[in-house]
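Worksheet for the structure shown next.
Excluded from the complex is one protein chain; the other protein chains are retained at their positions.
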Amino acid sequence: MTIDAIAEAPATRSIALTISPWAVLKWVVAICVAIVAVFPIWWMINVVFSEPGTPVSLNPRLYPTSFSAGFGKIMMIMRETDYLKAYYVSITYSLLTIVGVLLIGSMAAFEFALFNFPGKRLMFAVVMLSLMVPTAVTIIPTYLLTAEIGWLNTMQGLVVPGLASAFGLFMLIQFMKTLPKEMLEAARLDGASHFQLYRYIALPLSKNALVTLAILTFMKTWGNFIWPLIVAPNPELYTVGQVVGLFNSPYSHQTVDVVMTANLLAALPPLVFFLIFQRKIVEGIAMSGTKG
Amino acid sequence: MGAVRLLAGCSFFALSLIAGTAKAQTPVTLQYWVYSDFAQGEALKLQQEFIAEFEAAHPGVKISISGKGDDDLTTGQVTGAASGNLPDVFMNGLAAGAQLVEAGALDNIYFRWMAMPQSYRDQFDTSAIASCMPKPDTMYCLPYTGFGEIMFRNLTVLKEAGIDTTNPPKDWAEWLDQMKKVKAAGKFAMPDQTQVFNSVASTYAIVGPDSDWGIDFATKKTLVKPESYAKALQLLVDMAPLTSGTSRNDQATKDLFITNQLAFHVVGPWVDPTYGQAAKDSGLKYDFVLVPAAKEGDHGGVKSYEILSVAPGKNADISWQFASYIAEKKQMLRWAKLLSRYNGNAAAMADPEVTSLPLVAKSVEAVKYALEVQPPYFVGAYPNCYKSIVTDNAAAVADGDMTPDEGAKDLVEQLNDCIASN
């Protein structure tokens, strides 16, 4: 902290000189909260990267103690479970869902937010009402329908039933309502077609909302457990969540560090994803919240 | 490779559809679901060996094995039954049996079973087979792996408490006495047995009798009797100040045992690999003995089996052949040797190669005395409230909120309400 105070020369010096108890308290609180927020994740990494068998009471896992043990566990899980394939399935499932949700959601939101046409209010009301129905009501009928179409154990069976996201539509409508209507009007006078208005004006301007929806959809799809479980029971289509489920069974003979390793591997893509895109993610979420 | 297998499987499946009526030799791929443990590592290798042998003897038949977590097995089978997409051969726990029957997931294999040679049928443990037959002419499963509870003893802790460990405690009185000494030496005697349904059942098994445990689904009443159950509650009261506060399934309980903080752990044989590892790593000294009972010569503990079942439908014939092959002595012998786990094939369990394995030998003995956890099987499902009432009641009595007599009476009333309302 002191280093960057020096680096920033005169402006910060005056701040550094007037250290008040408030400023100290502020730092202490911020650091404590940061520890509370990050520590469990840190701790999980330590459990993985430590010798198996040493009980937590002897080694509280405050820092990683054995990298080789950690890699050993990771390799073991990779070997035994086809984890790489599960990554592939989960990522494909997530990406296809994101693309689908964004595409059909933004098309519909564009109309609902910016135009009037007969039946719009009714359709909108029905979609909003469905938002209030918990998934558990629909899961069995949806499953039976998917089975009847013959989509069990297929990627389309995983993806397609989740594409019409009422929540996503709601979010995008809220955002698109704030788009400047004059711009659309101007473009139309320039001879842009209806679809071009959507493609070249509404879509680019809604980038923030789309990014947010993409992230929320990713989190939801990545964490989705019960739908893949029932609709794709074939190991060829195991998602990461299902592979982790193999380790989380209470009577499983696996020791806790192996279970943690399986869990950590599952958390890795979202964590990496977040660390890379964190600014975009945070700003996207902020934007959609304040516009809502 | 997996994709190739899937493709091959699909084309076989398509072929079999075109061919119409499927006979044994028509190409077919059977879906075979097992517990996730059995689809990993050494266990998986052996399962694949069985599969390869069976496939070699039955050209055209392919078997695709999938591992599932405990709950996921049932969920997958129930939804599969609803949409007509059941796996052909699958495992589950005996306790899930009633649910699977209700969902129509289980084929009645009684006549196929009876068509097997006498020598085959004689291989199995008779009480385990009886568990699979809820009524005459009806049979839903072959017993697979199973367990009878045993008591793991931490010898270091017991020595520190000044206890002679050459002989296990002969009855409850001596056992409780040892627990008190352990506590006096500043260690924990037992995990908290009130927390899990199975550990309450296990405590009941110490006093018995077996006939006063379970549900009578015909009259919708619990079989628990206040008089006998009050005795079990008394044991929980006696143990209450001596426990670690962790349940017997918690990882924390195993950690306590490994670090010489806990003297006794009454549980199934699945903790043995963990303890064996600790013996190598940190010098843990432990053994396993039969669970003492109230009377000398009798023993406590509960037992249950994993089952192997077949789905009804056009593949039922060949599925049965596969299931009966897997459960046969030769295979169960190899299985027991590899995993050191007890199973329902009594002939395999009596084989010298297996009786020399201490854990299996002890399990064979334990099963003879043990109490069925959730009888009767395949008749009715235990409602969620049933188990939570049992554990809540046990905890309340152990905490001193009720006397054992009051607790037992209250329990029976509540259980009957619970069964009636479901």
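The first chain written gets the first letter, and so on, giving A and B; residue counts start at 1 in each chain.
The rule is simple: a residue touches a chain if its C-beta (ideal position, glycine included) is under 8 Å from a C-beta of that chain, and two chains touch if they have at least 3 such contacts.
As a convention for this text, contacts and distances are computed from a predicted model.
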item: The complex's invisible chain, by UniProt name, from "Anti-sigma factor antagonist", "Spore germination protein B3", "Sugar ABC transporter permease" or "Indolepyruvate oxidoreductase subunit beta"; value: "Sugar ABC transporter permease"
item: Which of B:63, B:129, B:142 or B:252 contacts the chain that the document leaves out; value: B:252
item: Contact residue for the chain not shown (choose from B:46, B:237 or B:395); value: B:395
item: Touch criterion as defined above, residue of A:96, A:127, A:158 or A:232 at the omitted chain; value: A:127
item: Omitted-chain contact residue, chosen from A:91, A:163 or A:179; value: A:163
item: Touching residues on subunit A - with respect to the absent chain; value: 1, 4, 26, 29-30, 33-34, 36-38, 40-41, 43-44, 47, 55-57, 60, 103-105, 107-108, 110-112, 115, 117-118, 120, 123, 126-127, 129-130, 132-134, 136-142, 144-145, 160-164, 166, 169, 194-195, 198, 219, 222-223, 225, 241, 244, 248, 250, 256, 259-260, 263-264, 266-267, 270-271, 273-274, 278-279, 282-283, 285-287, 289-290, 292
item: Those residues of subunit B which, in the complete complex, touch the missing chain; value: 70-71, 74-75, 78-79, 81-82, 95-96, 99, 102-104, 195, 197, 244-247, 249-252, 255-256, 381-385, 387-388, 391-392, 395, 421-422
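The rule we apply is simple: only the chains that are shown with their structure count from here on.
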item: Where subunit A and subunit B are represented by their mean Cα positions, the distance between them in whole Å; value: 38
item: Contact footprint of subunit A on subunit B as seen in their complex; value: 2-3, 6, 31, 33, 35-37, 39-41, 44, 64, 66-72, 75-76, 79-80, 82-85, 87, 249, 251, 255-256, 258-259, 261, 268, 270, 273-274, 277-278, 281-282
item: Touching residues (chain side subunit A, partner subunit B) in the complex; value: 52-58, 80-82, 85, 140, 143-144, 147-148, 152, 226, 229-230, 233-236, 242, 245-256
